[in-house]
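Only one protein chain is missing from this complex, and each of the others stays in its spot.
All chains are identified by letter, namely A and B, in their written order; residue positions are counted from 1 within each chain.
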Amino acid sequence: MVILEGKGITKVFGGLKAVSEVDFVLNQGEILGLIGPNGAGKTTIINMISGTYAPTEGRVVFKGMDITGKKPYQIGRMGISRTYQIVKPFPGMTVKENVSVGAMFGARGKELSAREAIEKAEAVLEFVGLQEMAEYRADDLNVASRKRLEMAKALAMGPEVILFDEVMAGLNFSEIDKAVDLIQKIRNEGISILVIEHVMRAIKKVCDRIFVLHHGAKIADGTPEEVLNDETVIKAYLGRRYKELVQ
Amino acid sequence: MILQIIVNGILKGGLYALMALGMSLIWGVMDIINIAHGAFIMLGAYCSYWLFTLWGVDPFISLFLSIFFMFLVGYAIQKYLINLVIRATIFITLILAFGIEIFLNNLALVMWTADVRKVQVPYGAANFNIGTVTIPYVRLSAFIIALVIAGIFYIVLNKTRTGRSIRATAQDLDAARLVGVDVAKTYALTFGMGVGAAGAAGTLWAILFPINPMMGGILTLKSFVVVIIGGLGTMFGPIIGGLTLGVAEALGSNWFGATYENLISFTILVLVLIFLPRGILGKRE
Partner (left out) sequence: MAQRGDTSKKVILGILIIAGIAIPFFTGNFIIRFFTNALMFAILASAWNIIGGYTGYASFGNVVFLGIGAYVSAVLMEKGGVPFWIAFPASGLGSAVFAVLIGLPVLRLKGHYFAIATLGVAEAMKALVDNLDITEGNSGIYLPVMNLSVKAQYIFFYFMMLGVLALTLIVTYVMLKKKLGYGLIAIREDEEAAGSLGVNTTLFKVTSFALSGFFSGLAGSLYAYQQGFIKPESVFDVGVTVKMIVMAVFGGIGSLLGPLLGALSIEIISEVLTNYFLVAHTLFFGAIVILAIVFTPKGIMDIVSGRKKFGLNYLLQNIRDHRV
């Protein structure tokens, strides 16, 4: 069952066509990967789904409703949350307070009072494994924990769809494995996930399907086996040696 | 009649432009809003006043001394004071500037009393006519000098090595450091230049209008308006902004009355910020 889809999404900035006529489908309970070289337009797609910008053309449809052009806070409250490639913690707040904000204003926020949201934040911190750092200031955390905090904030909103923008960038191998586990754990809660990544070992492990962007256009779409062996994708992004490296 | 008003506006606008040039430079390069700007204009004015009153130095000559002296003042203040807080939040630098303004204004008050003074040059009232329009020589000279100084700034910033380091620092602080720019010194130079320009504006103001230690406040505010209208990031922004403000005030005063001058300036400021925040010439980010 389709929960989120983009139909013919296009974004033009001044003279530059950052994204052209991209269609994508995210099914309920699925993990969809989005890969491609830097500058391909991946984050722009996330920005258009989350409302940071409106598409120049095309529609974004969530659970059958057209959400194109809605404001970020509205989309957040409807049930789609996102992380940022360069993480955006609230530096002056503790880790718990950071996550509480997500709980207070997210999709489930209306049902919760401020105090209840803080309790929910504690639960979310346990879920992602940050409970020991609850009282630390957000800017005292290291890279891996900051990425995790970013994920926790999105999770606390109680979303049905999460958009992860390169949550593994800057992590070492064991941290990547932990992040992959967390993503699968999140999916097991029934949340549908769109993942932008460059880390190939993670993409292979975690995604049900992948689509590939190059110069703003979709060049491949399918299962990881199909996509990662696709000639155009290898030429554009992975490189000939990828196959050898990965074998 | 209306032509005379517009000409008056243009001439005053040139002076406004000069006042704002310094502020625009400092704001554009260091992202500092120099609240004390008016105080520096006031100091430049008094500099020329005393040189004229004590030693008979003609203000158009003391202009150079005024610029030089104010440059040193600015350089020192940046180097030994403002550089100490420059990486803090905007409040901190703003309040420091307020502190400096209070200090300088009251220093002037203590030293020179609140009496209003005037530089009475013998040629003050001389003017010439083009058709129906009367143009006072001193106003025209002030206007021309303003343009000349703007031009000099433009040349220094774009054609000299120092200017390049200033622009590099403005664009990317870390990159500038990496290529060996002495940031502390560059900031000091920039502030010095900005304050020097303020000093020049002060001298010209003293020739045209009466001066007193508290004159700076409203001039700082007017400079903001000019910078915002013209837009940050170019040396000609303040020129356009100054001319626009000068003419708008002249026309507005004529139609509504002189007491409306400030209302016009600040309403323009707010409207420009709401509808055209980058100003007329400002860089689109």
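Heads up, the rule we're going with is that a residue touches a chain if its C-beta (ideal position, glycine included) is under 8 Å from a C-beta of that chain, and two chains touch if they have at least 3 such contacts.
Please read all numbers here as calculations on a predicted model, not as lab measurements.
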item	value
Omitted chain - touching chains that are shown	A, B
Touching residue (missing chain; options A:55, A:109 or A:216)	A:109
Residue touching the undisplayed chain, where the options are B:49, B:187 or B:236	B:187
Option touching the unshown chain, where A:29, A:72 or A:170 are the choices	A:72
Residue touching the undisplayed chain, where the options are A:8, A:39, A:92 or A:239	A:92
Absent chain, residues of subunit B that touch it	27, 31, 33, 81, 83-88, 90-92, 94-96, 98-107, 109-110, 183-184, 187, 217, 221, 224-225, 228, 257, 259-260, 262-263, 265-267, 269-270, 273-274, 277
Chain not shown, touching residues in subunit A	50, 52, 71-73, 76-77, 81-82, 84, 88-93, 97, 100-102, 104-107, 109, 114, 117, 135, 153, 157
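Everything below uses one rule, namely that only the chains that are shown with their structure count from here on.
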item	value
Rounded Å distance between subunit A and subunit B, as computed from the means of their C-alpha atoms	49
